[in-house]
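Missing here: one protein chain of the complex. Every other protein chain is in place.
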Amino acid sequence: MAKYSWPEKPTLLGSAVTRLDGPDKVTGRARYTYDINRPGMIYGRMVRSPFAHARVVSIDLSPAEKAPGVRAVIAWKEPGAQVMYQGDPVAAVAADTEERARDAARLIRVRYEPLPHLASVEQALAADAPAVFPGGNTQTGATDETGDLEAGFAKAAHIVEATYSTHVITHVCLETHGCVCEWDGDKLTAWVSTQGVYPCRIGFADGLKIPQANVRVITQYMGGGFGSKFAPDVQGLICAKLAQQAKAPVKLMLDRKEEHLDTGNRPSAAAHIRAGVTSDGMLTAFDGQSWGTGGAGALSGFPLPYIYNFPIRKRTHKNVFINAGPQRAMRAPGHPQGCFLTEILMDELADRVKMDPVAFRMRNLPPAAPNAMWAEYFTRGAKAFGWDKRHATGDPAPGPIKTGMGVSAHRWGGAGRGSQAHVDIMSDGSVVVKCGTQDIGTGTRTIVAMVAAETLGLPMSAVKPEIGDTMYPFSGGSGGSTTAASVTPAIRVTTVNALDQLFAKVAPTLGAKPEDLVAQGGRIHLKDNASKGVAWKDACRLIGTEPISVDGKWEDGLSGAGTSGVQFAEASVDIETGIVKVTRILAIQDCGLIVDKLTAESQAYGGVIAAINFALFEDRIIDRVTGQMVNPNMEWYLLAGMSDVPTIDIMLNNMPERGVIGIGEPPTVSTASAIANAVRNATGATIRSLPLHPHKVLAAIEQQKAGGTN
Amino acid sequence: MTVSRRDFLKSAGVTSLATAVTAAGAAETEAQTGPRVVGPGDLPVTLMVNGKRVELRIEPRVTLLDAIRNRADLTGNKRVCDRGTCGACTVIVDGRTVYACSTLAIEVQGKQIRTVEGLSTGNALHPVQQAFCDVDALMCGFCTPGFVVATVAVLEKHPNATREQISRGLDGNVCRCGTFVRIMEAAMKAKGVARG
Partner (left out) sequence: MKAFAYVNPASEREAVAALKIDGIALPIGGGQDLLARMKDYIDTPDRVVNVKGLDATVTSTPDGGLKIGSAVKIVDLAEHALVAKLYPAVVHAAGEVGTPQIRNQATVGGNVNQRPRCWYFRNEEFVCYKKGGSRCFAENGENQYHAIFGNEGPSHIVHPSSLAVPFVAYGARFRVVGPAGEREVPAADYFTMPTLQNVLKENVLEDEEILTHVILPAPGAIKTGHYEVRYKQSHDWPLAFTTVVLTMNGNTISSARVVLGAVAPVPWRSKPAEAALAGKPLNAQTAAMAAEAAVSEAKPMSGNAYKVQIAKTAVKRAIMQAAGIRTA
C-alpha cells in the first residue's frame, strides 16, 4: 500500500485552473531566452555549409576578425573535415550588434570541394548510388517475426498489398534554438531555450570540458520544443566559446532557415505491406518491409503494425541515410508514422469484407485494459460523431464537394519518475516550491503550484512555484509526456512531508496528535472537528526562525503509464481542385488523473492541430538535384492558420485511480490517419501517402476513374 | 532626421505634430540638390511607442522589430520568421496592424506605435489579454503577444466581429502549439467588453 496518494475529494486537482504565467505571457513581460538582454551582451552568428555534401578545403577567418564590431571568431570544422548536409556548422562570429555579426559572418571565406550527395531516399536506394556514408547508405535492422506467414496468408480470403508512406517534417519551434551564455570567471550561466535544463547542464559541461558544478542553466519560459530541444547543441557550445573569447555575454539565436535545416525533424516512414483478412473480418497476417530516412546518419524506426491484432507478423526496417539534417524526436516519435501506415490499410481491409470501419477495428483489438480502452472509445465516439450517417467509400452526393468520415486509434506511454523537489514553509506562512523542471508550454508551472496548494489546503496564490533552473532540485527533461507524471508525485511527496512537520508543531497546541490533523480551506484543523483548528498563518508562526525545509522525490503509487485514444475526422474534398478541408475532429483520450483540466485540454487541441498540419500542409522539400532545402521558411513550409482549423471536440477521460499520466503526445498520433481515411471515404480513392496535397488527391481521383486505387 | 520636414509632417498627422516639430530639431530644410540621403551608418531615430518617445541611434536597415527588441528592451513582441509570414511581431501603427519585422524603423517615425506592452495598464490587463488568460488561449506563449495585438486590432475595427471576421483578421498569425480554438473563444469573449 503506497504511503502517498492523491486526495479522494480534491478541491483543485481536476478542475480548470488558469495558467499562472498567463498574465506574464499575454503582456509580453515573460522573458524567453530570445528576450534576455544582459549588460554588455553581444551577438553570435554561425556560418554553415551551403552544400549537401562537401569537404572543407580551407576556412579563412581573417576578414571577419578585422570587420567592424567583431569581438570573437571561431572555426568549428577543420580543413579536411566533411560537411554532411546543408546547414552543417562550420564557423561562427560574435559582434557588438546583430547586423555587424551577420555582416562579419558573410565575410568568412570557406572553400568547399563539393562531393556526391544523396538528396532523397530514391537516390540512396538506387543501384548506382554513390557511397556517401561510411558503412553504407542504408542499415537494415533485425527481422521481427511471429508465426508462419504463408499459413497466415493462406487463411486470408482477401489480401491487400500496397505501399504507404509519410514525409519528413520539421519542428518549427516558434522560438528558434539558441542561448545566452555569460561567464563569471570559470562559471557559466546559460539561458537556453530548452526542454531540459538538467540535460543541458551535462551537455555544456561535457562539451566544454568543465565541471557540471560550474554550469547553471536557466529556462523560465521557452517558445516550443516538440522534442528538438534537449541539449546545448553545437550552437550552445559555440555560444559559450564565443563568450569566453570575447569576455562578454553572447546571445546566439538561430534564424528560421537554420532552424529548418539543423534542429531535427520527424523522419520519413514508408512500408510495402501485404496484409490478409478472413471473410468474416479477422486479421490473419501482416508482412511489412519498411524504411525511412532520418537524414545524415540518423535512424528512422517506428512501430509497425500499430494497435490491431495481427496474429502472424513479419517486419523488417531499413534506415536510409541521405545528406539532410539529422532527425530528432518529434512529438510522439514513430507513432504518427506507424499509425498512418496501419490505419489506411485497415480501411482498405474493411472495404474488402464490406464491414463498417469501426466495427472492423473493434473486431481486431487487443484485449481491453485501463490503458487500452479503444472499444469503449470507438463506441462512444461513433455515437457522438454521428458515424451512423457515414456513407460507404465514395460520397454519392452530386456536385464537386464530397464529404467523408474517418477514424483512427493510438496509444502512448507517458510514465514518469525521478523528479525531486524542495519545499520551504516560512514563519509568515509563505510557501515556496522548487523543482528543476521546465514549462515548455504545457502548464508545468501551474500544476506544480496546484499540487502544492491542494496538499497544503491553500489557494494557488499562497504558493510560489520556482522552476526552470538547475539551482533547483533535479528533474529530467520534458519529453515523452513524462513531466506531469514525474513532477507532480515529487511535489506531492515533498509537500506532504513538509505538512507533516507543520502538523507536528501544531498538534500539541490543539491537544491532538499529528495524524488527527488535516489542512483544508486555509486552516489546519482536526479531521473530525473542523471548528477545532488554526488559520494557516497562525499555524506557521509556530515555525520560528528556522523554516520548514524539506527535500523530497518521486515515489511510486501516484502516477501510471499507458494511455489509449481514438479520433474521428470529417473532411470535405473539392474534387475539381483536389483541395481538402477538415471540418470536424473528435478526439477521445484517456489520461490518468487530470491535474489541470484547462491545460490538459489545451494539450489535446494542440496535438490535434499539429497532426492536421502533418496531414495536409507542412513538408520539408529538398531539391532533388542539389540536395538543398527549397522551403526553409514559413512561407512555403505551410502551417495552418485560423481559417484552416476545423471544429475540434475533445473528450478527456479522467481516470484518477490510475494516477497522473502525461498526455502531451498521444493526441497528435491519430488525427492525420483519421483525416486521410475521411478523404478516402469522401472521394472513393485511396491516398496512401502524406501530405494530402491537391496533386495527390487529383491523381488518386483520376486513377480511380481509370480503374481504381482501391 | 531621415525625412524632409514636409513629408514628415504629411505623414505624422495632427496629433503628433508637436513631436514632429521637436524631433525635426535643428536645421531640417530640403537641400537645394534634392532630398537628404541618410545612412548607411547610424542616425538618430525617434519612435513613439505606447505613447512614449524612444530615442535611438540606428542604421536605416534596422527593422522596427529589431529596434524595439534589441535597442529599447521592449521584448514583448517576438521575432520568429523575420519575413512577414507568422505574425509574432504584429504591432499596431497608426491604428493598423503591421509586421514589425517587415517595417523599417526609420519609416515609422512620427507614427503612433502600439506594442503588446502598451495594452495593459500596471497589473490591469486589456480585456483581450484577460480573455486569453481566462480560456487558456495560450501555451508556450511565443505567438501570444502577436495574436493579442492582432485580436485587439480586429475588435477595434469590428467591435461586433463575426467568427468569420475574426478568422480573417487573425489569418496573418500562426501558432505551433495549436491554440487557435481557444484564441477564437477568447476573441468572442472579449467582444463588446470596453475598449482598452
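Per-chain residue numbering starts at 1, and chain names A and B are given in the order in which the chains are listed.
What we mean here is this: contacts are C-beta pairs under 8 Å (C-beta built on N, C-alpha and C of every residue); 3 or more make two chains touch, one makes a residue touch a chain.
From a predicted model like this one, the values you see are computed outputs, not experimental measurements.
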Q: Using the definition of touch stated at the top, determine which of A:Ala16, A:Leu638 or A:Met651 touches the missing chain.
A: A:Leu638
**Q.** Among A:Leu115, A:Ile159, A:Val534 or A:Ala699, the residue in touch with the chain that has been omitted
**A.** A:Ala699
**Q.** Residue of A:Asp424, A:Asp623 or A:Asp649 in touch with the missing chain, whole complex considered
**A.** A:Asp623
Q) Touching the left-out chain: which of A:Gly578, A:Gly592 or A:Gly664? A) A:Gly578
Q.
Counting contacts across the full complex, list the positions on subunit B that touch the omitted chain.
A. 2-4, 6-7, 10, 30, 34-41, 59-61, 63, 82-85, 87, 90, 96-99, 102-104, 106-107, 150, 153, 167-169, 171-172, 174
Q) What residue numbers in subunit A mark contact with the hidden partner chain? A) 50, 86, 99, 103, 106, 399-401, 574, 576-579, 581, 617, 621, 623-626, 628, 630-632, 635-636, 638, 640-644, 693-695, 698-699
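Everything below uses one rule, namely that only the chains that are shown with their structure count from here on.
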(Q) On a C-alpha centroid basis, what's the spacing between subunit A and subunit B, in Å? (A) 32
Q.
Applying the document's contact rule, which stretches of subunit B touch subunit A when the two form their complex?
A. 59, 61-62, 66, 69-70, 73-83, 85-86, 88, 115-117, 119-120, 123, 125, 129, 132-134, 136, 138-145, 148, 166-168, 170-184
Q | List of subunit A residues in touch with subunit B within their complex | A | 18-19, 21-23, 25-32, 34-35, 37, 97-99, 172-176, 221-224, 226, 255-256, 440-443, 598-599, 601-603, 605-610, 633-635, 639-643, 645, 648
